[in-house]
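Shown here: the complex without one of its protein chains, the others still in place.
Here is chain A:
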Amino acid sequence: MDWRGWAEIVFTIALTVAVGWPLGIFMARVWAGERTWLDPVLKPVEALAYAAFGVDRSKGQNWLGYAAAALAFSAVGFVLLYLQLRFQNLLPLNPQGFDGLSPHLAFNTAVSFVSNTNWQSYAGEATMSNLSQMAGLTVHNFVSAGTGLAIAAAMARAFAADRGENLGNFWVDLTRTTLYVLLPLSIVTALVLVAAGVPQTLLANVEASTVEGAKQVISLFPTASQEAIKQWGTNGGGIFNVNSAHPFENPTPFTNLIEVVSLNALAFGTVIAFGRVAGARKEAKALIAVMVILVGVAAAAIYSAETLTPQPAMISAGISDAPSNMEGKEVRFGPAASSIWAAQTTGASNGSVNAMHGSFMPLGGGVAMFMIQLGEILPGGVGSGLYGMVVMALLAVFVAGLMVGRTPEYLGKKVEAREIKFAMLAVLILPLTILGFSSIAAVLPVALEGLLNKGPHGLSEILYAYSSAAGNNGSAFAGLTANAPWWDTTLGIAMLLGRFAYLVPVMAIAGAIAAKPKLQPTAGTLPSDSPLFVGLLIGIVLILGGLQFFPALALGPIVEHFQVLAAAR
């Protein structure tokens, strides 16, 4: 641990927010249907898309219509992707001649990509054809991110509305965010990554002879393009099994910086766009502050855990001045870059990794897991982070807001029984899915077969897997062999619940919020842009999340941490 590490963490977060800010301003224009400088090129494409699918862009939808459109779109996407993966052996662009996926793996993977999770029960370089990667997975990397952003746009309009029910048109929002935001960002980023040494090719493999004369097969793939949207769309599913720790996905500290910034920037930008559309710019800044503080604290906690926790193995080997824990970390990145990445990817439901979280010190891995369990709102997935944070803000305002002696309001909308009901429904999904499945898997022999470790670390592997799935994160705590019917199926269900069972109450909240009159703040209104509110929201996020998962974490990372301390003594 040294000052350069701390500086790297601070710099990375600051740069991420700085990049996200203008993106948010731009995205607000895209949501509002205003002219952008990309119009000359993209307007015809947009018009063509509407014509092809018969979208009447002037027609708005109420919350039910909007939610139904999003669900129908995802359902169709799921079926098509499932079939494509099952039968990729019959389809072109399969130079390596990979087989079709097993039913459970195809189910798991299709759910995974449709739900913006990108949990990978497979190793990409040994499973997926080029067509599956490009026309299957990458497509969903775009549109699942677009779906999340569209719902954030609907939520923003709900807060702007005054006794309305029109939340916009899902098809238009999906088309415009994908076309004007995700696509240009990805193209530019892919080109920069190619320039920085990331491969982009449709060639199969390169064969090389090693110094010792052995033959080595090196997989290449169109990596750069996949890498760009993997980060911008908070997808996280890498071409290669080890994800951004792989030298082709992430060859240098420079590409590492680009990737870690693009991992969170758009989620911060979504908050800015929300603030502009909802007419709550100051309040949006408060939400950003909550996210930045918590992600910063998480990065600091992981960095401290990785550099300060005594390592029993080193001590027993007689190495007194042991360096930081480097197991599972890339030497070219080191502990600081690995810590900030871990905090940002688990705070963001991205799930790409540049180091192996399962090899972190217990507290480091525990913090990463806790970040997911807090609901993927720091800053969360693109779109989903925003609406998750809005749910938490509604709860925070409701609990503490009563203490100013009025029915609580958030952004000029009264928070009443209907919103609280749906907010609690949404909040229940994570503990039910994560703790429910983990508790069963922890005693089910067929589940335990896939587990490498016993004891607290084994429990962490189970908890992490379901947290990652239900939180739509997608990162893994190595040690779990997940490509088996039990894990593929239950993790698939967890991903479905985490995305779509959450989405419906969120849309219901948007509908209820839109229907309310928009109130002007008075001196009696709870301010939702003050440092006090930031503190309050942080408190609610931590306490609510902590109370749900603390007992489980105590049996996993926390007890392991104390065991490590005891062993080091």
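Quick notes on this one:
The working rule: contacts are C-beta pairs under 8 Å (C-beta built on N, C-alpha and C of every residue); 3 or more make two chains touch, one makes a residue touch a chain; residues count from 1.
Following the convention adopted for this analysis, contacts and distances are computed from a predicted model.
Missing from the rendering is one chain, named in UniProt as "Potassium-transporting ATPase ATP-binding subunit" (options: "Cytochrome c-type biogenesis protein", "Potassium-transporting ATPase ATP-binding subunit", "Pyruvate,orthophosphate dikinase" or "Multiple sugar transport system permease protein"). Shown as candidates are A:Leu101, A:Ile340, A:Met356 or A:Leu526; the residue that touches the absent chain is A:Leu526.
Among A:Met1, A:Val19 or A:Ile420, only A:Ile420 touches the chain left out of the display. Of the candidate positions A:Met314, A:Leu432, A:Ala478 or A:Ala501, contact with the unshown chain belongs to A:Leu432.
Of the listed residues A:Pro44, A:Pro253, A:Pro323 or A:Gly455, the one in contact with the hidden chain in the full complex is A:Gly455. With the whole complex as reference, residues 162, 395, 398-407, 415-417, 419-421, 424-425, 427-428, 431-432, 435-436, 438-443, 455-456, 458-459, 462-463, 516-520, 522-527, 530, 532, 536, 539, 543, 546-552, 554-555, 558-559, 562-563, 565-566 of chain A touch the missing chain.
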